[in-house]
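One protein chain is absent from this view; the other protein chains keep their places.
We call the chains A and B, going by the order they appear; numbering starts again at 1 in every chain.
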Amino acid sequence: MSAIHPDQSTAAKLSGALRQPPEPEYNPQTGDGSLVDDPSVRALLVLGRNTTFADITETVCGYIEKGPGRWFWPTFFVAAQVAGLMPIMILYLIITGVGVWGLNNQVDWAWDITNFVFWIGIGHAGTLISAILCLLKQKWRTSINRAAEAMTIFAVICAGTFPGIHIGRVWMAWMLFPIPNYNAIWPNFKSPLLWDVFAVSTYATVSALFWFMGMIPDFATLRDRAALRLMRNPDSGQMIPLLNMRADRVMAIAYGLLSLGWRFSSRHWHRYEKAYILLAGISTPLVLSVHSIVSFDFATSILPGWHTTIFPPYFVAGAIFGGFAMVLFLMIPARELFPGMKALITLRHLENMAKIILVTGFMVGFAYSMEFFIAWYGANRYEQDVFVNRATGPYAWAYWTMIGCNVISPQLFWFKFCRQSPVVIFIVASFVTVGMWFERFVIIVSSLHRAFLPGEWHMFYPTPVDILTFVGSCGTFLTLFLLFMRFLPMFAMSEIKAVMPQASPHKH
Amino acid sequence: MSTAPVIYQTEAGKPVYGILAEFATPADVYHAAEKVRDAGFTKWDVYSPFPVHGIEEAMGMSRTKLPLLVGALGLSGACIGFGFQYWVATQGYATVVHGKPYGSWQAFVPVTFEIGVLFTAFSALLGMLIFNGLPRWHHPLLAKERFLKVGDDKFFIGIEAADGKFDPKGVRDLLLAAGATSVELVED
Partner (left out) sequence: MTAMSAHAHDHSHDHGHGHADSHGHHVDLSESNTSMPAGWGKTASLGLLALGVILSIATLVPVFTGMSSTAEDVVKAAKHAMASYHTGFMVMLGLTLGPLGLVLVLNLVKAGWAITIRRQLENMASLVPVAVVLLVPTIVATMIKPDILFKWMSADPAIRGDALLQAKSPFLNPAFFYIRLAIYFVVWIYLATRLNRLSREQDATGNKQLTVQAGLTSAWGILAFALSVAFVSFDLVKSLDYHWFSTMFGVYFFAGNMVTGIAVLVLTLAVIRSTGRLNGLVTAEHMHDVGKLMLGFTVFWAYVTFSQYFLIWYANIPEETAWYMTRAAGGWEIFGPVLILGHFIIPFLIMLWRGSKRTMGIISAVALLLVVMHCLDMFYCIRPNIYMTFGEGVVKGKLGLNWVDITGILGPVLIFVGLLVRKVGSGPLIPLKDPRLAEAIAHKNYV
């Protein structure tokens, strides 16, 4: 029995006898105050000690009610023009035939499937941030989950387009689904391409449900605010010309319909939270399964460079990696453009995401090296040649771009000042986004262009149609995201409020 | 049981939905909820801009059975998915695929999983809505100006007139004593 047990000072501290460390203060030299190093202090998730619930509502609803600012419509106009390229190119493709693409006998999957895997990968971060971070009780997720979920939906829309248009006879696309037909033909359920159809459509549906469900309470807040303004002044709001209605009336009706009559009842909240956690719980294996199934498209084959067992988790790690990069790529500029957003997405949030990029970058690097090692260890000539060809062959530039962007550039995040600088994070995020596109390009094209028979070796060169379709898909993505920022609640207000210190019912 | 329920009316002759009391903070509404629970009310609710942690206990709520429903439907979805694929591969359109048996279960795992997830997700969302009696686009509370702040930063307790223990005066006193900043009658 020791006289003074070491727990006594802990006990004293816990009982409040010892002085507690002071609250983090804003200091221009050390950042916004969210970058506390003290392990006993949890960083503020919303900046400003005196921030109230009403401030959050005002900030987030303000983006919709007051509009995001003068920059918005010009940006939207440009993005929409770029997006317009996509339907034009697709129309041209359908009218003319797949010959307008650069595919050839040997490289019969290239640009289109690269884009598909790239976009579907981007589409994974949303559900990841929402679902996995939710299960892991990472409260910092509340500031970025909504935008990330929106990103998911839009990326999946872009992704889904590519396999749809690459099947050749686009008008037969309905045969991808098990629809009873006159010839009594059913799809082949043993084909990875069919699994893709189910995986991607399930993912799109479930992500949309998850996204919508999260927005129900926020829709209700927007509805109530519009209703309140109308109650006080029936003529409030700008006149909207085409509808011949006041903006507030339109908002009350539109958000009212979308909110499904949510009235913030605790009995409802209880079931809502349960359903939300169930959705999060089922979405987590869903995310894993979707990208795993995408990887099965390649890994079930016997093509050297494609058939390797680590593909499923490797693709998933790559998706997280690329998805987080895309979140940062979009949210860092948004943080500058929207008033008050820096209090919601703090430097700590950015730092956390930078760390995730570093970790997942290593996972991807681990998979790259494991593939190389096992290609050598497996002692299969064909497998070895594919990997040597990747690093030294005609597509070596793509391979080294991938390595540079995905493995080397995130190493900057070992340094604290890089993790804490939005500019550096933005640059690395752009590199990673590019690198992840090249990763898919390397996997697909470098494996295909030199398969078993040298007589069939061919190079792949993208045509302008290929390139413009991809550019158009970027425009589509951006346009949809801009519309989201304009008309839908960009932050999960109810969730942010719930993680604020004054939300605890035991605060006195 | 034998006594007919009392139907309360306002002075204008409209039926009464219940009484709504406003509270300033989560802590206030939490402690008030404990008092209402202890007073033995059953048809009442706490309204808050976000789920207040631990309010279930403060209200004496029982845990929802939603997970059971979701689990059952999710599993049946997976079974249906597997059954359908098996039928297609062995009966509906039996085709030899890379020399493996018609009913190779391994190949059916991905789609089985996806269908299971799809059923789970729909049953979670729709089950939550059905259990909550939503969508319901009109509600007496939503006609109250004060209540429209519930999605912003205000906290409320509403006790329905349909509750057996409801009595306007008693409820008003109880809520005021529990720290309500305002109490008002809600017409149906």
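In this text, a contact is a pair of C-beta atoms (placed from the backbone, for glycine too) under 8 Å apart; a residue touches a chain by one contact, two chains touch by 3 or more.
Values in this document were obtained by computation on a predicted structure and should not be read as measured data.
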{"item": "Residue in contact with the excluded chain [from A:P312, A:G340 or A:G393]", "value": "A:P312"}
{"item": "Option from A:T161, A:S292 or A:S447 whose C-beta touches the chain left out", "value": "A:S292"}
{"item": "Hidden partner interface residues of chain B, rising order", "value": "51, 53-54, 67, 71, 98, 100, 106-107, 109"}
{"item": "Where the unshown chain meets chain A, residue by residue", "value": "1-2, 5-12, 14-16, 20-24, 37-42, 44-45, 135-139, 273-274, 276-277, 285, 288, 292, 296, 299-302, 307-313, 359, 362, 366-367, 370-371, 374, 377-380, 499-501, 503-508"}
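Here, only the chains that are shown with their structure count from here on.
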{"item": "Distance from chain B to chain A - Cα centre to Cα centre, in angstrom", "value": "30"}
{"item": "Of all residues in chain B, those that touch chain A in their complex", "value": "25-27, 29-31, 33, 45-56, 58-59, 61, 64, 66-67, 70, 74, 84-85, 88-89, 92-93, 95, 97-98, 100, 104, 107-108, 110-111, 113-115, 117-118, 120-122, 124-125, 127-129, 131-132, 134-139, 141-142, 145, 148-153"}
{"item": "Chain A residues within the chain B interface of the complex", "value": "52-54, 57, 178, 184-192, 194-195, 198-199, 202, 205-206, 209-210, 212-213, 217, 220-221, 223-225, 227-228, 231, 256-257, 260-275, 278-279, 282-283, 285-286, 289, 293, 296, 493-495, 497-498, 502-508"}
